[in-house]
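Quick one: this structure, given as structure tokens, is what I'll be asking you about.
All protein chains of the complex are present and in place, except for one that has been dropped.
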Amino acid sequence: MIPGSAFLVLAIVLFVLGVLAFFLKRDLLTQFMSVEVMLNAGNLAFLALAKASSKAEAQVIVFFILTVAAAEAVVGMAIVLHFFKQRKCIRTEDVSGLKG
Amino acid sequence: MAGFFWLIPLIPALSSLVLVLFGSRISRKAISLQACLAVLASFILSFTALAHLVRMPPESARLTKTLLGWISSGAFSAPVTFFFDPLTAVMCLVVSGVGFLIHVYSVGYMAEDRSYARYFGLLNLFTFFMLVLVMASNIVLMFVGWEGVGLCSYLLIGFWFERPAAAKAGLKAFIVNRIGDAGFILGMLFLILKVGSPEFAKINGAAAGGVLGPGLVTLAAVLLFVGAAGKSAQIPLYVWLPDAMEGPTPVSALIHAATMVTAGVYMVARLNGLYSASPAAGTIVAFIGAVTAVFAASMALVQTDIKKVLAYSTISQIGYMFIGCGVGAYAAGIFHLTTHAFFKSLLFLGAGSVIHSLSGEQDIRKMGGLRKHLPRTFPAFLVAALAISGIPFLSGFFSKDAILTSAFAGGHYAVWALGLVGAGLTAFYMFRLVFLTFFGESRLGEEAKRHLHESPGIMTTPLIILAVFSALAGFIGLPAVVGEKADLFGRFLEPVVRAAMAPFPAAVEWNLILVSTAAAVGGLFIAYLFYIRYSLFPGRLAARVPRIYRVLVGKYYVDEFYDAVIVRPAVRGSEFVYAHFDLKVIDGALNGSASAANLAGLGFSRLQTGLIKDYALAFLLGVVLFLGFILFLKI
Partner (left out) sequence: MAWVIFGFLSLLCAGSVVAMVLSKNQAHNALFLVLSFASLGGIFGLLDAPFVAAAQVIIYAGAIMVLFLFAIMMINLKEGLPPERKRVIYGISAVLGCVLFAELLIVARRAFFHGAEAAPAGGANPAGLGHLLFTDYLYPFELTSLLLVAALVGALTLAGKKGSS
């Protein structure tokens, strides 16, 4: 069988890729997508460890993460639309309304 | 009833508290009644306690009551204990009796003043502190009273604080007193350290019993006397008393004539065991007293303000009291304290009456011929003047004589001679004052002449009562030539002051009495010549010796000397410290820490750029560090 550690390593790779994506991209939508990638990496890690410890609870957690990610994506999209309506672009480089 | 003697100080204290807190809401009549009755109550209690005291056997004649433990640390304890022995009895009666009369007088004198409640509140407060001072059984509690009367003196001298001169005078009094207090505290601490207890009985016993080395005894006695010099206005710390005349006249009468300034004398008398054990200290005390007596009298010769003459006179008379205590005749010193309380307060109150009737005039050059217009003030004033000059059979004669005789008997001839000179000067300047004020041509201004009126009964009645005492009080302390047991006063105080006078040939004593009478009468006569017969002479004399005259009028330039040598350097020093330490270091540190906080805040707020990526970077950094800690430091 495939050892759980392999899945965990994949999860870690995906997570770090998501982090890098967040920093290397300059538009809001893609940054959002990178957040989704990180979430999924987390899901994968949970499941990998669930298999390794033969507990089913991890899948429950993954289920909830999934749901919450969906809800968050919904609201996030609404916000992105507002963002765009206001600025006519989705670049995040100069957005400093929260300064100070 | 005598069991309640410890209430003597507390009743005026309570009255003072009420007046201070609620004074503005009580009617003037109620204030007057309350304040006067409080002091009267103290007087009555003192009297009953005295009555009880005389029935006790002399050796153990004292009442004691401890109110609370106050200080108690290890072997040292300074409880709030009041006690009542013959010496305290005399002081209490003087303070409360004369105090009562002055309170009554003030009702009339201060009737127009707008800070009526504050005045009586402070007067009561002063009475409380003075009574604590004289009823304290240990030196620490006495010091509380000592400081308290100093405080009240400051507050009352500067009573009309809107006047800059009054405010400055109050400050001067307090600061000079403070210098004396430094000496007092040192002396007190030395004594407590070596004796182990602040109780007077223990200190006197230790000194008499030779437990304390002679060096220490002298040192402590001299240091305490420095405090007394400050409080009782002797050389070199007398400079505040003439300035203190800025306060209301009844205050001058009570505080700066009868009571507070005599606190130093009381202190020396109370610690007579200490002073007797050190002849050196006694000599210093007597000598300073004698020199002050003459020094101050010489300045009184040329003063033109009626109150200032009396102020210098007070300094001079207290010198006499210290002569008495310095040569070991403590009873004589206290006797003079008592008679002085009567006639000096009478003089001040009389002066107040004159000032009041002239609507505020205090310059004797603008007075004259007032005896026709002030039929009640004049006789009382005259009696007091006769008494202070030492004219035979009045109280001052007996008390001053007792002092001078003791000085001579003790072999202190220089002191005696100075005292004699002072007596002559006293009679002279006193009658100069009387003649210029009440006799001769009227030199009044037009305004004063129009409003000239005798003072109301409430002011003149205390004068008359005090005049009676000034005249007759001497008879309780008759000299030994009259009879062995004639000195009732001395015998009453004997258990406390233990002054045994060596037997003295009667002939010598009669001669001494004659000499001092001659000095007194002579002084009076010369004053008569100067100011009644040949009234132009004083002016011509002053013109003939202008430099001497100027030095006297300028009070020997002592104030200017102190100002140049002590005050100005101190002020410059504190300005320097202010500029370099206060402003730069303290303010700098405070402002610096404030601006440091400010800068830190600004610095940190730069982290909040508002950009998502920067925040995310912070997140990432935090996660990396956190993981690092967990993995490698096992936190």
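The letters A and B name the chains in turn, as written, and every chain counts its residues from 1.
FYI, contacts are C-beta pairs under 8 Å (C-beta built on N, C-alpha and C of every residue); 3 or more make two chains touch, one makes a residue touch a chain.
These numbers were taken from a predicted model, which means no experiment stands behind them.
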item: Missing-partner contacts on chain B, residue numbers; value: 613-614, 617, 620-621, 623-624, 627-628, 631
item: Positions on chain A contacted by the hidden chain, ascending; value: 1-10, 12-21, 23-27, 29-30, 32-34, 36-37, 40, 43-44, 47-57, 59-60, 62-64, 66-75, 77-82, 84-86, 89-91
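By our rule, only the chains that are shown with their structure count from here on.
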item: Interchain centroid distance [CA atoms averaged], chain A/chain B, Å; value: 89
item: Touching residues (chain side chain A, partner chain B) in the complex; value: 19, 22-23, 31, 92-100
item: Contacting residues of chain B [partner chain A, same complex]; value: 605, 608-613, 616-617, 620
